[in-house]
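Here is the structure we will look at.
Every protein chain but one is kept in place in this view of the complex.
Right, subunit A next:
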Amino acid sequence: MTMRPKLRGFHTMLDYETLRLIWWLLVGVLLIGFAVTDGFDMGAAMLLPLLGKTDTERRVIINTIGPHWDGNQVWFITAGGAIFAAWPLVYATAFSGFYWAMLLVLFALFFRPIGLEYRSKQESARWRTNWDLALCLGSFVPALVFGVAFGNLFLGVPFHFDELTRPTYTGSFWALLNPFALLCGVASVLMLALHGAVWLQMRAGGMIESRAQHYATRLGPVLTVVMLLAGAALLFFIEGYEITSAVVGDASSNPLSKSVARTDDWFANFDQLPLLWLLALGAITLPVVVSGLAKAGRSGLGFVASALNIAVIILLAGATLFPFVLPSSSDLASSLTLWDATSSELTLTIMFWVAAFFVPIILAYTTWGYYKMWRRIEPEMIQRDSVSHY
């Protein structure tokens, strides 16, 4: 085995502490990228049985997302890979602790690639309705579980590490389904359903456009109410966490070397950085703005506002938890933070440059792909050329 590496050249441009902060932001960027892109195809698929009354109408919905769902899903996969590379302890602890929640997400997601690709390859009406249901649930369940998982982060999760830093989760799957977490799950579903509705209003023709508008107009205010309820729960009922020892931003990643205490609430960061109240304001007003734009028929602008809404909600959740990533309710010191759950400085450095190089390229060709496929999908297109479409 070789000795500890010495960092030279451009490696030293960023110190360990800065890199850790950047990686917290980058994971956020990947999650936002996932929710904004895969979010609209999940939202559209959730609304599939509601908006599509005939087979052709359902095919219109599916074909608006047809060229894009696979690329969109890679944001999710890459977020998983990036958490593995940048926060191995979080990857290990969260995914094994949330074992059944994670498997539920996977099992549900399985039905999307297959459903989209296989649905229209058989004429049978029963075959197609079954796949429609699978696509709907395959999108609804992950959206719900992601929200529930985020909700549980605020409550803290029961886990600890042994002498070899082996994570042990001592809760159960059912304990994850508590009222606050479920409320977050509902918020997540509403957020993506709204996003999907505006997408369909913008990209689907025929009856779908007006039906999508109908939903897009109504989902926003409901989301605002749910966000207010969640905010109130956080303000009045849920305790927060704080690090009580000195934070050493460039120390080795050993979560057990710090001490953590519970606090009255999660709003300490808001006192430090009042700007966060602006995010909170955004999270409750933007859904209504989206619905307003949808009602006015400005679906393009509405979609942009919805994307912004998603970004604001995720940023708000992350910033509220900061610097915690996965707080432990049963052994406070085991809580994982962005300072003590990361990879080594070398790995963070390498992965930073890799991300800095590839993310702009990805954004460029993804944009090109959307630009090339940009058009409203009309029912006549499906009827005219049945074999080329999903």
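The criterion applied here is as follows: a contact is a pair of C-beta atoms (placed from the backbone, for glycine too) under 8 Å apart; a residue touches a chain by one contact, two chains touch by 3 or more; residues count from 1.
To be clear about the criterion, contacts and distances are computed from a predicted model.
**Q** Name the chain not shown, per its UniProt record: "Peptide ABC transporter", "Gluconate 2-dehydrogenase subunit 3 family protein", "Putative ABC transport system ATP-binding protein" or "Cytochrome bd-I ubiquinol oxidase subunit CydA"?
**A** When "Peptide ABC transporter", "Gluconate 2-dehydrogenase subunit 3 family protein", "Putative ABC transport system ATP-binding protein" or "Cytochrome bd-I ubiquinol oxidase subunit CydA" are compared with UniProt, the left-out chain turns out to be "Cytochrome bd-I ubiquinol oxidase subunit CydA".
**Q** For the chain left out of this view, which of A:22, A:50 or A:359 touches it?
**A** Per the contact definition at the top, the residue touching the missing chain is A:359.
**Q** Hey, which of A:99, A:237 or A:277 is the one touching the hidden chain?
**A** A:99
**Q** Footprint of the hidden chain on subunit A, which residues?
**A** That gives, for subunit A, the contact residues 1-5, 63, 66-71, 73-74, 77-78, 80-82, 84-86, 88-89, 91-96, 99-100, 102-103, 106-107, 109-110, 113-114, 116-118, 121-122, 163-169, 252-254, 343-344, 346-347, 350-351, 354-355, 358-359, 362, 365-366, 369, 372-373, 386-389.
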